[in-house]
Structures are given as structure tokens and as C-alpha cells.
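Left out: one protein chain. Kept in place: all the others.
In this document, chain identifiers A and B correspond to the written order of the chains, with residue numbering beginning at 1 in each.
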Amino acid sequence: MTSPADHEELTRRAFLEKCAEAGAHTFLFGSLFVTTAMMRLPQEATSRTVGPRGGTAKEVIYGFVVDTTKCIGCGSCVRACKAENNVPDGYNRTWVEQYTFFPNGEVIVNSPNGGENGFEDDLPERNMPEEIGQLPVRGFFVPKLCNHCIDTPCIQVCPVGASYKTAEGVVLVDPQRCVGCGYCVQACPFGSRFLNPETNTADKCTWCYHRITKGLKPACVEYCPAKARIFGNVNDPYSEISQILATNRVQVLKSYLGTRPRTRYIGLDSEVI
Amino acid sequence: MRHAKHFVRLFALLAVVLIAFLAVRAQVVPKDFGTLGRFRASAIKEAAMREPRHLGNEACSDCHAKVNDAWAAGKHHTPQCENCHGPGLLHVKVMSEDSVAAYPDRIKAFPKALRPTTGTQECLWCHLKTFERPSALKSIKNVERHTIEKGGTFTAASKCTDCHNPHTTVVKQ
Partner (left out) sequence: MHHYVTEGYVLPNQTHIYWTTMIVLYPYITGIVAGAFIISSLYHVFGKQELQPVSRFAMVMAFAFLLFATLPLLNHLGHPERAFNIMFTPNPTSAMAGFGFIYTAYLAILAVEIWLVYRSDIAYLAHHAKAPAMRALYWVLALGVTDVQEESRRLDHRVMLVLAAIGIPAACVLHGYVGFLFGAIKANPWWASPLMPVIFLLSAIVSGIAMVLVCYITVQKVKGRVIDTACVQSLIEYAWYSLIIDVTLEMLELVNHAYVGNEDWEILKQLLTTKLFVSMFLVQVLVGSVLPFFLLGAVVVFKDRIAAATRHNIGLVGGVLLLVQVLAMRWNVVMGGQMFSKSLRGFLDFKVDVFGRDGLLSAVALFALPFGALFVFSNVLPLWGSIATDPKDRLSERSLDSVQPRRSWH
């Protein structure tokens, strides 16, 4: 016998599934705008995995923390990522931004080649507004990568179902289905996606899905000498990332867009957009 | 209905087009599309299948135990082998096929199996002083000035590794 609560849950679930199905059909027959109300359809894989400590099966949900206070701007992450994932020149799955603040409030942001070759000490040559003529007051580096949002604008707009989310919350592209329309590239507020000129399909950070599924860390995390990148299962309270999330104040990029990023930041500044 | 014959034919035509579309669709769409969500389920497996290119220090120490021991005993732990030398997968693939004796030939045949190191650039990635870099990190403003300050002679061919051992950061004499 199922408890009334379970029963209610089941019928509710069945009902929601019915709704989803009906919504899909309505759409197929040309009613585009009606379906926008039923947007929460499964684009996320629903297979469950057993939790790390057995017992109640709890999904592995990956998370990523970037501690900008630790980043030294060496570009190791960018180089590791590019080599690990064969990222073509001129494109980046991850990159490092350099922020320099001047006394008059001027902010200069820079990311030569995505930070792949590190950063030069180019303050004197940097295109400083003349009237500043002073030394900067503050500066830091901000590594960026795909935020693997919970409410992804990129998956939402993919017309052919070539963008999807795994059960662990990782946002991926199926290069065999992608038509290369570029709509997801436009829809990503963070510039995390690009059209790969070699495959002519959308490309993005996968959190090194081929590594994390083998128990390894993403290349950028593994080869960050400053330990500025932390990756792990946020559903495991004993994981490093859970500890960090429990003891730090974190932020996300462009929170006002409501994409609910799974990549979180320590030490962000309001000038970091 | 006597005068609707052309509509009957029109609907027949439309029906043929629709059936043809559905038939093609049934053939073309992968069977596992939609089983896990609105995407091709085996795409997940394919994404997970790819071979990692960075192998980790342990894999390197299989052959390069001596330098790995020195690294482990030294105080330059944050960068690992592949930080400076690049991903090892291709290198291992190329080298494991032959004996160590064939090494110079194979290096020539596959020069890009590892990233060629310059002995200066790799150091400056982290140790060049820029304003934004945290000051706790040991860093230098300029290689030439640093060499002179430390009593060395700077030439165009000078490298950091002339004086420093990057695997341990012990200053050579």
C-alpha cells in the first residue's frame, strides 16, 4: 500500500507527465506560444545514481567553485583545457580575465588570448586614459567557464535537442545532432559557447565530462597551481566543495538573469560582469 | 460533393506528403532519442568515452621516477609535470611502442607529443610580477634585472633553468 502522500505524489507526477506530453503535441501542430507556459519539460537526464554513502539514493550533482582571491593569472587552466579538449585557436572553453582598477574609478579588463599565454606586466603600455597618470589601486584575476546553469537559456533555445543536461547537472552538446545554427551561442549570457570551426557545431566547457566520469578532476581544476578551482559532488556533505560552500559567501555571475549557475564564485566584484 | 473532387485529390496529396514525412522521420531519428530526456541518450556515453589527455604525475613517474622523486622531495609542488610539459597522452602512446634507445628518433618524428619547454616562459607564467598577481607569490619584474641583481650575467640565451632547477626550485651553483 502506498501512503496517501506517496499516492498524491504519484498522481501529481503522472499528471505533470501527461501535461508535458500534451504540451509537446500541441506544439507539434503549430501552437508555439501555448507551450511556452509548459517550459519545464525534461531536458535533464533522469537516471538516478546511488549516493556516495549508500543508504538513500541521492543523485550526484556536480558543482564548481572559483576562488578568485587565489587565482594568480598564470593561465594553466586555459592551457590544460585547450590541450585536454582540443579547443581551436581563437576560442576558449575557459578563460581568465584581468581586472585593474584606477583611482578615478576607471576599470580596465583584459584577457589576451583568453589568458592562454599568461599575462604580461604591461601596465606602462596598457591603453591607460591619459588623465589617470597614476598607478592602479586594485587588481585581480577572474577565471571564467561555463556556468552549467540549472535553468539553462542555451538548452532552452536549441531547436533540435542537441543541447542537454546529464543527471549530474552537466550541460553538454551532442555534436551529432547539432545543426550549427548558433542560437545557443546567442542565448548564453556568459559567452561560454562558440561554434567550433572544425566541427561546425556548438562547443563548450563540459567540466571535462570524460574525466569526471572516470573519477578524475576537470583538467583546469587538476592543473590549477593556486587551487583556485574546486570541483566536486555538492550532494556529498563531506566533499571539498560542500565544505567550501558551507563556509564561504559565494556569488554567481549575472544572477539577475535567473539562470541559476552551478559554477559559483568567491570574491567577485561588482565590476565583474 | 460532386464538385469537390479536386479537394479530395488535394487532401490525398497532402496525406501522401505527411505519411512520407512520418516514414522518413521514423527511419532517421535515433532510437534512443528521448529515452532519457529530449536528446540522444547515447550522446552522454560518447561524451564520457573520450580518453583523457592529461595523465597525471603517477603515469609520468612510471618512466621518469627519478625526476618525480626529486619533485616530490622538493618544494615546487603546485605545478605538476603536465603543467609545463603539456598533456602526456600522445607522448606515452608514441614512446611506449619502442625502446628507450629509439627515443631521439621518435622525438624527432613526433615533436609535438609534448609541449617543448623553453626554461623561461613556463616560469614567467606564474612568477612574472604583474600588478594583479597576489603578492604572496614569489615573482620578478624582469628576467634581466633579476639575473643582474643576483650577481649573474644576462645574455640573450639566458634561461631561468640556468640557475634554478624547476623540478625542485633549488638554486644551482
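One rule holds for everything that comes next: a contact is a pair of C-beta atoms (placed from the backbone, for glycine too) under 8 Å apart; a residue touches a chain by one contact, two chains touch by 3 or more.
Computed from a predicted model, the values in this text were never measured in an experiment.
> Pick from A:I61, A:L216 or A:L257: which residue touches the chain that isn't shown?
A:L257
> One chain isn't shown here. Among B:L10, B:M49 or B:I148, which residue touches it?
For the chain that is not drawn, the touching residue is B:L10.
> Out of A:I72, A:C158 or A:I244, which residue would touch the omitted chain in the full complex?
Per the contact definition at the top, the residue touching the missing chain is A:C158.
> Which of A:S76, A:S111 or A:T263 sits in contact with the chain that's absent?
Per the contact definition at the top, the residue touching the missing chain is A:S111.
> Decide which residue listed in B:V29, B:A109 or B:I148 touches the omitted chain of the complex.
Spelled out, the listed residue whose C-beta touches the missing chain is B:V29.
> Which residue numbers on subunit A touch the omitted chain?
Residues touching the hidden chain, for subunit A, are 23-24, 27-30, 32-33, 35-36, 38-39, 41, 43, 90-92, 95, 97, 108-111, 113-114, 153, 155-162, 177-183, 185-195, 199-201, 257, 273.
> With the missing chain put back, which residues of subunit B would touch it? List them for me.
With respect to the unshown chain, the touching residues of subunit B are 2-7, 9-10, 13-14, 21, 25, 28-29, 33-34, 38.
Just so we're on the same page, only the chains that are shown with their structure count from here on.
> As a quick test, compute the distance in whole Å between the mean CA positions of subunit A and subunit B.
Roughly 19 Å, centre to centre.
> Which part of subunit A faces subunit B closely enough to touch in the complex?
41-47, 69-70, 72-76, 79-80, 83-84, 98-100, 117-123, 135-136, 139-141, 161-166, 172, 174, 176-177, 206, 208-211, 213-214, 216, 219, 222-223, 225-227
> Note which residues of subunit B are touching subunit A in the complex, please.
Within the complex, subunit B contacts subunit A at residues 33-34, 36-41, 43-44, 46-54, 56, 78-80, 82-83, 86-87, 115, 124-126, 128-134, 137, 141.
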